[in-house]
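Missing here: one protein chain of the complex. Every other protein chain is in place.
Every chain is named by a letter (A and B) in the order it is written, and numbering of its residues begins at 1.
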Amino acid sequence: MTWVNAIVQGMLLGGIFAMAAAGLSLIFGVMRIANLAHGDLMILGGYVASVAAAHYGVPVPLTVLVSMTAVGALGYLVQRSMLDRAMGLGELAPMLVTFGISLIIPNVLVQVFSNDAQPLSTGSLGTASIDLGGGLAVGWFPLITVAAAVAVLTALHLFLHRTQPGRIVRATADDRTTVRLMGVDNRRVYALTSVIAFATVALAGSLYTMRQGGVTPYEGQLTVLFAFETVIIGGLGSLWGTLAGGMVLGIAQSVGAQISPDLPLLAGHLVFLLILVFRPQGLFGRSVLA
Amino acid sequence: MTVQTAPAPEATALPAVHRGGRATALGLTGTAVVLLAMAALPYLVASDVTAQLVKLCYLVALASMWNLLTGYAGMMSMGQQAFIGLGAYLLFVVNDHGLNVYMGTLVVSALVALVAWPMSYLAFRLRGGYFAVGTWVIAEVVRLIVVRFDSLGAASGRSLSDVTADPVLRRAYTYWLALVVMAAAVLGTYAVLRSRLGLALQAIRDDDTAAGSLGVNVTRGKRIIYVTAAAGCAAAGAVICVNSLGVASPNQIFGVQYSALMVFMVVIGGIGTVEGPVVGAVAYFLLDKYFAQSGVWYLVVVGAAAIVVSLYLPRGLWGTLAHRTGFAVFPVRHTVRL
Partner (left out) sequence: MSALLSVENVDAGYGDFQALFGIDLEVDEGELLALVGANGAGKSTLLRTIAGALRPFGGTVRFAGQDVTAEPDLRRARQGIGLVPEGRRLFPSLTVEENLQVGAATGRKGPWDLAKVYEAIPLVADRRTRRAARLSGGEQQAVAIGRALMGNPRLLLLDEVSLGLAPLVVDQLYTALPSIRAEGTTVILVEQDLNRTLAVADRIACVLEGRIVLTGRADGITRDQVTAAYFGTGALPEVTST
């Protein structure tokens, strides 16, 4: 039963990875930028939620919204003030900018909040679980995160495929110069994309922080890898693939942990590398070799 | 030491393709003078000066390797720490088998080149930003595997078992080793760029599809560079290990900070020039020497500087200077004279 439990826990963990990966995938799809700061933005989202709860008395469930708003706004600023300019300078410049951001965020966090974990407790919800019998229990909170992941991915899918702004985002991803002939300001599309991506990663970070009960400044170095691995395992350009990718990575890590407490990271990375070798286009996606 | 292999142009109306010429001779002579002066330093100054220069040397070597990868072959790696760490750890292995650390450094870079070759097949499945993160994951895997070996000190690092006993001599040897590694990295980069491969590389960086259609073997060129850069980083890793008589912790030597460092030095100095990484390494060395005490704010400044330079001075310090003046210590471009 412990193995079944490990798999269930892994799937629940995968929900968070999928949420984090969705924003990464979106930014890459529309702007061709690999956001190296994505993991740190996730952690920043966790910090914002935590600080909102601890210092401003915001009720814990609402901290998620505070975090999404704040980090989403940051997305707008970063896109407008840096990435727009960087995109005009070639392929490397945007990556270097996000790299710079990935250096700034954790070190500012250390300076302001120290290296200690910044706590964010969900109280009784954190421990409450549904007993499925046979020693199998599913925590309410992990369940909520998976529901949130499915909701976020569904909402993103509907937005991109059923609304006019969503169609324009996809058209811009296809051909950023031609949309201008339709009166579309591609830079506003980039800004919108960044706001959505930053807000979803803040949501992922807030839930990640709540799940662990707290967050430390340098965790972004791990989560950025998880987010990228999720995207590649799932396959580029497929939102449902992203969910599956998150699940696969989550299961690999939690089964790894079941084998030995020092194995979860290695197990996750190895599954990623195996998929890279045998199915480089990912489980559900188009080829990443293009 | 003049390198003039190009045949003299025939007395026809054909335009002559020219490279370097007198500038090359001057640049190489100047470099030789600087290197000789640096080599003589242990006889001239106190050993704590050369100890600091060891750091500068391996920084230059690392920056040159990252520049070769990214600036010339268009592969942005965030995973060179895999090879730095492997260099250090394999040095333990060869040192335990009785090889001295100086010869060991050479052996270790060859070994890492052998390891990097199959790894390239994995890494090359990804491109652009995904390549960057893929190399990072590979580095993590290498770290997580290395810490599983108790003989290598597991998660707590270890010391070299056999080093030169006399501290003065040891410091001098370490410095010379670092100097050789640096010279090899810089001059090696220059040699690669002036070779046929160098020309192919620049075509790959500018447009690899077009380069491929013109008969440049893109993957092979990239692979050679990937392996070369891995060997170079391994040598630097071995120097780091020799310099501190071991490795304090695997998390440090396999840390992504090394990639951050390389990015910073190359971007500040000027990506895609031979001189840029040297300038960037010196800039970082000075920044580190005078501001490292100011804690993590200094890393924030490093990050901000990387952003500002890549946005407003995309050629970097040296690149901007060279572009304005047309000056180069290591000229690699061809000039057509009509």
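One rule holds in what follows: contacts are C-beta pairs under 8 Å (C-beta built on N, C-alpha and C of every residue); 3 or more make two chains touch, one makes a residue touch a chain.
Bear in mind that the values here come from a model prediction, so they are computed numbers and not experimental data.
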{"item": "Partners of the unshown chain among those that are drawn", "value": "A"}
{"item": "Residue among A:168, A:215, A:239 or A:283 touching the omitted chain", "value": "A:168"}
{"item": "Residues belonging to subunit A that touch the chain removed from view", "value": "164, 167-168, 170-171, 173-175, 177-186"}
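Operating definition for what follows: only the chains that are shown with their structure count from here on.
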{"item": "Rounded Å distance between subunit A and subunit B, as computed from the means of their C-alpha atoms", "value": "33"}
{"item": "Interfacial residue positions of subunit A with respect to subunit B in the complex", "value": "28, 32-36, 82, 85-86, 89-93, 95-97, 99-104, 107-108, 110-111, 221, 224-225, 228-229, 232, 265-266, 269-270, 272-273, 276-277, 280, 288-290"}
{"item": "Parts of subunit B lying in touch with subunit A, wherever the complex brings them together", "value": "70, 76, 78, 122, 125-130, 132-134, 136-138, 140-141, 144-145, 256, 260, 263, 267, 271, 295-297, 299-300, 302-307, 310-311, 314"}
